[in-house]
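All protein chains but one are shown in place.
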Amino acid sequence: MKKLQKVAITLGILILVSFPYIVPNPYLVRVAIMCGIYMVLASSLNIVIGFTGMFSLGHGAFYGIGAYTSALLALNLHWPFWVTFPLGGVMAALFGVLIGVATLRLRQIFLAFTTLGFGEITRILILNWDSLTRGPMGLPGIPIPTFFGMRFSQVGYYYFILLFTGLVVLFIYRLYHSRIGRAFIAIREDEVAASHMGIHLFGYKTLAFTLSCAIAGLVGAFYAHFARFISADQFGGNESFAILTMVALGGTGSIIGPLLGAAVLIIFPEMFRFLAQFRMVIYGAILIFVIVVKPGGIVGVRGVFEKPVQAIRAKRSHQKGGH
Amino acid sequence: MFFQMRKVRKTFGGLVAVNDVDLDVQQGTIHAVIGPNGAGKTTLFNCITGLRRADAGEILFEGENITDLPTHRIAAKGIGRTFQNIRLFPYLSVLDNVKVGTHLLNPTTLWDTALKSSRFRKLEKEVEDLCMELLHQTGLSEKKDQYARNLPYGEQRKLEIARALASKPKLLLLDEPAAGMNPAETAELDDFIRSLKAKGITILLIEHDMKLVMSIADTISVIDYGVKIAEGSASEIQSNERVIEAYLGKRRN
Amino acid sequence: MSKVLRAILLLAVVLGVVSNGYAAGKQEKAKTDEPVYIALTAPITGDYAEYGNNFKRSVEMAIDKINASGGVLGRKLAVLVGDSKGDPKESATLAQKWTSDPKIVAQIGDFTSTCCLAAQPIYDQAGMVQLSPTASHTKFAQGSKWSFSIVGTQAGEQPFIADYAYNKLGFRKIAVIHINNDWGVDTARYFTDNFKKLGGTITAIENYFDGEKDFTAILTKLRASNPDALFMAAMYNDGASISNQRAKLGWNLPVVGPSSLYSEQLLKLGGDSVNNLYTVVSFFADDPKPEIRAYVTEFEKRYGLKPNFHAALAYDAMMLLADAMKRAGSFDRDKIREALQATKDFPGLAGSITFTEKGDAIKQYTRVMVKNNKFELFDKR
Partner (left out) sequence: MIVQQLINGITQGSIFALLAISFAVIYGVLRLVNFATGATYMMGAFAGWLTVRYISQNIFLAMLAGLCTGWSIGFLIEKVAIKSLRGVARIASLICTIGFSIFMIEIATVIFGAETKAMPSFFNEKAFTLGGATVVWYQLFLIGTAVTILLLLQILIFKTKAGLAIRTVSLDFKTAGLMGINVDRTISLAFSLGGATAGIAGVLGSVYYNIVNPTMGNLQGLKSFSAAVFGGLTSIPGAILGGYLLAIVENFGVQIVSGGYRDIIGFVILVGFLLFRPRGLLGKKTSL
């Protein structure tokens, strides 16, 4: 079994690595790049929702903060991509810590709404802060990254995001099987019991949230230099909901789930372009169907979604005493 | 003094759940707290582990005041516990449940995790070994990959103890560990708790199974309506009039 | 396991470096019995769906007309429609889809400037004409030699409107309301600059975000600045809502606005409240010119509604593209671009089209006004 798994993974990676050569079609390569971007976004959100059991509805904002940070540094200060890319992550992480510290003490559902509000505020601020962000005009002409003096071609972008997605998935895999990941999941499963194991709830929640934001910020920075034009409406509430949908559809709390969800939700609309206006109707219907039939998502860890309401209520009443 | 409670008081609304309770636990002993249902025993435990904040009084552990510390800090001082209504991590495997218990012993950093450093691997190995050892002791090693929620009730109790032990506590609070166990299992538990004592772990125990309590407890404190009404060895308690009255009086209601 | 993984990732890096610079999707020569494909990118669903659907209607109509008269260079034309949903990412993905398909020779669209700008780098890199009927963002046509817009920039339109307002209508104090997007900001900016230059006063400027339905607060605030007229940089739907609410507030004053207000929808949605509205057009559906009559009649027959400014622009875009292909004598993407760039006085429904060096169209405008819930030529009055 282990061996078979190894072979499958190796084969899969080989296919991914040779993809632009097997399918030398820039359109398909672009779809693959978008898949990569959303796989990373969904995986990062999964750290918060799937592992730690907190709801965030503002993930698009952190993605946007990363994109704007990197783009503005590149456009205004002409810093190279290799500097602005990590800074996009750092900036998103900073905002993550800020929002986290302010809101993570709230009960789950309220965290969701606060992040929703924060996301909208971010979007509107980007739109109104003309002098910095050029407001509704957006930021065109973001430079193409160079690699040893060579400008990225589309295939270059593909390999970058492939590598980055691989690293993120590897990181999340290791996290999942580490002390820190176990602490996240323990918090999701039972906060009271977790704190009795010596887990600093607030600290670990903040860590999960910050990690998630940092990864979203990084991929945002990549997106800015890939799309080369960004505007506030690309990072609004719709984006947050789309990422959330990917996680929920693919499977919450598993490592593969968000990857699957992102792939399905990026590839499906492309495949069904011929359905024209029915495309989105079907999309909505499928979303309802999957959640009703399999609340944890296609390959989700059951625990996240199938926890009976009573258990949550019980926990809530305990928390009340705790504070 | 190893563990002390000084005039600890906890009220909920108008109800006094714990009323100026003093408690001394000697190191290396098994100390049982008994009392009728609703006497405030679990609240007492909750005050100790910081789940509830005591309204008055203080709690000292190894000479240090831990009254107002948050739960995870109290756990870090070396106090482990199990819960009356089992609180496992239902969708984690049996082994992972115990691994979470080792949280405090494991100084892995995020950096170690990301790079899978040799330190990370060494520490993970140690954790794995420790946890497997504990599962062997509790007889759960064969079920290590099952979800905790799928274990039968008795084994869930055992797993909770194993998880608490994984943090190598100095003081272990057991909240009704024998609840729902059959006599054979209870006898097993009796041996197991004794073996813990032999390893030097101090045990504070809430239990309704009087046979078990009388058999293993070095000291017994009796609580009724939040007030400590008696304390002493098994034989002293058995002959204490107030205790009998409390129990019988309760029954008459 | 992790060693294998590491090796593969390393391989990925190496391959990436080696292949950096690799490009695919070169155009092939297609057989002559196949149609020539034009791509249309438009928001068929989502917030801007009605504009996108108008694009689609007009382009399909234009193609039918071209094919009925024998096609271009002996070949039939066909259109492939892609729904961008008004989402810049979709628009860019479609751009990649179109450019990597050797069958497709040029693209028309998208509707919003944001979408056009997002797709621009892809058309630029692949070398395909990106002819937007409506993108007016100043950075758009300048951004690439492959990008063209025929709507005319606000830099061209607003001096004309400012003159209309100041000299023809005699307004001296104007309050401005504009939608807070790239188009609205540009429109408002060029208008206020030009109006001030003529000696007029801008009494107040307020903006609103896309999706807003309630304008009463903004209107009340603008009213307090006591202007002679209101300048409204909005699309016709919002324009109608603003007018309706203005009327409800009992605030009656003349309104001036850009050519995007010209639509039957404005009259239908705005009712009596849009009377006394002054705008300019480069396409006027009631124009007696035979080609416009023919277009309007045909459009009404096919789709049961009157074409508006955006529909006419899309029609022009398609006709212009066909004309450019004829002039180029080829379906080569490069040749089409050159021919398009060389366009001079192309007789479009929405005015004749000549491209600047940057790829912006210079347009001519006609003054119109709404009277008795109908658009009328102003100068005929």
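Per-chain residue numbering starts at 1, and chain names A, B and C are given in the order in which the chains are listed.
Heads up, the rule we're going with is that contacts are C-beta pairs under 8 Å (C-beta built on N, C-alpha and C of every residue); 3 or more make two chains touch, one makes a residue touch a chain.
Quick caveat, the model's predicted, so the values are computed rather than measured.
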Requested in this report: With touch as defined up top, name the shown chains that contact the chain not shown.
Outcome: A, C
Report summary line: The one residue from C:Asp64, C:Asp163, C:Glu212 or C:Asp334 touching the chain left out of view is C:Glu212
Query raised in the report: Which of these, C:Lys268, C:Lys306 or C:Lys335, touches the one chain of the complex that we don't see?
Result: C:Lys268
Query raised in the report: In the complete assembly, which of A:Val23, A:Leu75 or A:Ile124 touches the absent chain?
Result: A:Ile124
Report task. Against the chain that's been left off, what residues of subunit C make contact? List them. Result -> 45-50, 52-53, 177, 180, 206-209, 211-214, 216-218, 220-221, 223-224, 237, 240-241, 244-245, 248-251, 265, 268-269, 271
Query raised in the report: Considering the entire assembly, which residues of subunit A contact the chain that has been omitted?
Result: 49, 55, 102-103, 106-107, 109-110, 112-114, 116-118, 120-121, 124-125, 127-128, 237, 241, 244-245, 248, 252, 277-278, 280-281, 283-285, 287-288, 291-292, 295-296, 304-310, 312-313
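In this section, only the chains that are shown with their structure count from here on.
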Requested in this report: Show which chains lie in contact with subunit A and also with subunit B.
Outcome: none
Query raised in the report: Just how far, in Å, is the C-alpha centre of subunit B from the one of subunit A?
Result: 40
Query raised in the report: Just curious, how far off is subunit C from subunit B if you go by their C-alpha centres, in Å?
Result: 72
Query raised in the report: subunit B: which residues touch two or more other chains?
Result: 116
Requested in this report: Could you pull out which subunit A residues touch subunit C in their complex?
Outcome: 6, 9-10, 13-14, 17-18, 20-21, 24-31, 34, 124, 127-128, 135-138, 140-141, 147-148, 150, 152-156, 158-160, 162-163, 166-167, 170, 227-229, 231, 233-234, 270, 273, 276-277, 279-280
**Report entry** For the subunit A and subunit B complex, residues of the former touching the latter
**Finding:** 171, 174-175, 177-183, 185-186, 189-190, 192-201, 207, 211, 301-304, 307, 318, 321-322
Query raised in the report: Mind pulling up the subunit C residues that touch subunit A in the complex?
Result: 1, 4-5, 8-9, 11-13, 15-17, 19-25, 44-45, 49, 81-83, 85, 87-89, 92-93, 96-97, 99-101, 114, 117-118, 120-122, 125-126, 137, 139, 143, 180-182, 184-186, 209
